[in-house]
Every structure is written in structure tokens, then in C-alpha cells.
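One structure follows; several queries about it will come next.
The other protein chains are all here in position, but one chain of the complex has been omitted.
Moving on to chain A:
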Amino acid sequence: MENYKYLVLSLTKRRHVIPHDEILICILLNFFMVYCLRGKNKKMENKKFTISVFTENTIGLLHRVTTVFTRRKINIESLTVSETETQGVSRFTIVVNGSYDKIAQVVKQIEKQVEVLKCFFYEDEQIVYQELALYKMPTKVFANSESVEDIIRESNARVLAIEPEFIVIEKTGREHETQALFKKLEPFGILSFVRSGRVAIAKPMKRLQTHLEELESVSLFE
């Protein structure tokens, strides 16, 4: 895909030196390739997906859900579990890398588990998501320079705790943002760093309940 972008760019840049009919051929070729690559790449290339699993809150279910990934040798990048707005229903937010086809299959296998209510998967554009990072640093960094304070301000981070020996800075944001702050603070000596898994909310407005009602209306139970 990257190569292809470069191709388009170079074609458009050189446009003025190419005779007209060649441009036309190039443009047609462009469209054709966009068409081909889309179909192919979209399903086969590895991407980041966020999977939301809605489950009954039962012991052992975490294990059931994760074995679906381990069986297929898919590495889980992050996983968070929390209660939802519905009592007794938990939400797993799982971030993984994989091809669309593979993840779609995994999602079906997760949904097949008896105590899973519903499972969705999203690309980054389809969700609003956030992570949280904590940075533990020696308290003396404040005394010795002003720049740490500036960095905290500029990064929209905040100081969560101040102890005689250390301070804890908190930053919410996407991975590249928390990572950028890490880079900035690193020269001052980070004692400890931790980042949470991703939490995500899907953009589509349809509620879980509606999905379940739909499923129920097309299902038979005996």
C-alpha cells in the first residue's frame, strides 16, 4: 500500500511532462489499481483492530475468550475488562493486530461462546478511544529545573501525587501521545512507567440491547 501511494504521488507530480494520452492511461491505471488493491489489501493486510466483547460476568470467561486468540497465535496487544451500563454485563476491550479476514473469524468464534452476548470489531476510525499512562519520577527533578513543569503543561498531563521522594505524572491520550511524553521525560529519569490498555467506545449509535433484540427476533431457542 505504501509503495502504491508513492506511485500515485510520483505520477501526479510528473504530470506536466507527460503527453496527454499517457496521462489518461496513467489515471485509468490509477483507478484500476486503487480498485484492485482495495479489494485485496483491505481483507489481507495486517491492521490494528479493537474488539469489544460483551459477556455475562462469569468466572472463567476471560480464559475462554483469550484461548480463541492463543489457538490462532494472535498476540493480544492490550486487554481491559470492565462493567457496562447494563448490570451483570462485562465489556472486554481487546486490541490486536491481524488481517480483516482473520479477525472476522476470531470474532465469530468468540461470539460462539455460550456466555458471550455479542462481539464487535472496529478499525480505529470507527471508535473513540483512549489510554492512560503513569510516570513515576524523582521529586528532585522539579527542584532542579523548570522544564519538567513546562513539559507537563504543554502535554496536558498532570501531577497525580507528590511524595518526598517521587512524583507521579498522569497523562491520558493515545499511545503515540503517551509515548511522546515518555520521550520528553526520559532525560530527567523515569523511575517507573505504566500504560493502561485501550478503552474504546464505538461511534455507531446502535445500542447493545438493540443488537440483542434483533438477534433474538431471528432466533429459535428450543
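By our rule, contacts are C-beta pairs under 8 Å (C-beta built on N, C-alpha and C of every residue); 3 or more make two chains touch, one makes a residue touch a chain; residues count from 1.
To be clear about the criterion, contacts and distances are computed from a predicted model.
S.K.: If you had to name the missing chain as UniProt does, which of "Acetolactate synthase", "Peptide ABC transporter ATP-binding protein", "Manganese catalase family protein" or "ABC-2 type transport system permease protein" would it be?
M.R.: From the choices "Acetolactate synthase", "Peptide ABC transporter ATP-binding protein", "Manganese catalase family protein" or "ABC-2 type transport system permease protein", the unshown chain carries the UniProt name "Acetolactate synthase".
S.K.: Going by the contact rule already stated, which one of A:111, A:124 or A:175 would touch the omitted chain in the full complex?
M.R.: Final answer for the missing-chain contact: A:111.
S.K.: Taking the full complex into account, find the residue in A:57, A:145, A:192 or A:210 that is in contact with the omitted chain.
M.R.: The one listed residue touching the chain not shown is A:57.
S.K.: Over the whole complex, note the residues of chain A touching the chain we left out.
M.R.: Those residues of chain A that touch the unshown chain are 55-60, 63-64, 67, 71, 88, 104-105, 108-109, 111-112, 114-117, 212, 215-216, 218-222.
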